[in-house]
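Up next, chain A:
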Amino acid sequence: MTSSISELLDDEGYLRNLSDWSEDIAEHLAQEKHIQLTPEHWEIIYLLRRFYQNYEHSPAMRPLCKAVALDLGAEKGKSLHLLKLFPGSPAKVAACLAGLPKPDNCL
Partner candidate 1 sequence: MTSLHTLNQAPSNASLMQSCLSSLQPDDTLLLIEDGVYWLLDTHRAKFPIALNIKALRLDAQARGLLPLVPEVDLIEMDEFVHLSVTHDKIVSWF
Partner candidate 2 sequence: MNAPKNILLMSRRAPYGSSAARDLLDIALTCSVFEQSVALLLLDDGVLQLLTNQDPQVIQQKNLNSLQSSLSLYDIEQIYVDADALTHHGIRHSELHLPVTLLNKVEISQLIANSDVVLTV
């Protein structure tokens, strides 16, 4: 399992093909990052996948917060909430778990 997943990833640990994504893969990637996925994580992960379908790119932090606020409410759109769920760089970590490419414009 582990070796077959790593073959699907690029050098930075992002999925090469969007279509290879599954919830199992997200769980696996989360474990490697020591994140325990909860419903609050999943709603962000699925929001990101919808974002990518609509806009054909992975969002940086600012539009991610805005998109989350619009969809899931202002509280969840706060960067503190996202930082708690996806420590470090939420836009990068969450994109990775959602099977999206690394965000281009991310600081």
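By definition in this document, a residue touches a chain if its C-beta (ideal position, glycine included) is under 8 Å from a C-beta of that chain, and two chains touch if they have at least 3 such contacts; residues count from 1.
If you want to know what made the cut, all candidates are chains of the complex that A comes from, given by their letters.
What you are looking at is a predicted structure, and each value in this text was computed from that prediction instead of being measured.
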{"item": "Touch assignment for chain A within the complex, options 1 or 2", "value": "2"}
{"item": "Contact set on chain A toward candidate 2 in their complex", "value": "54-57, 59-63, 66-67, 104-107"}
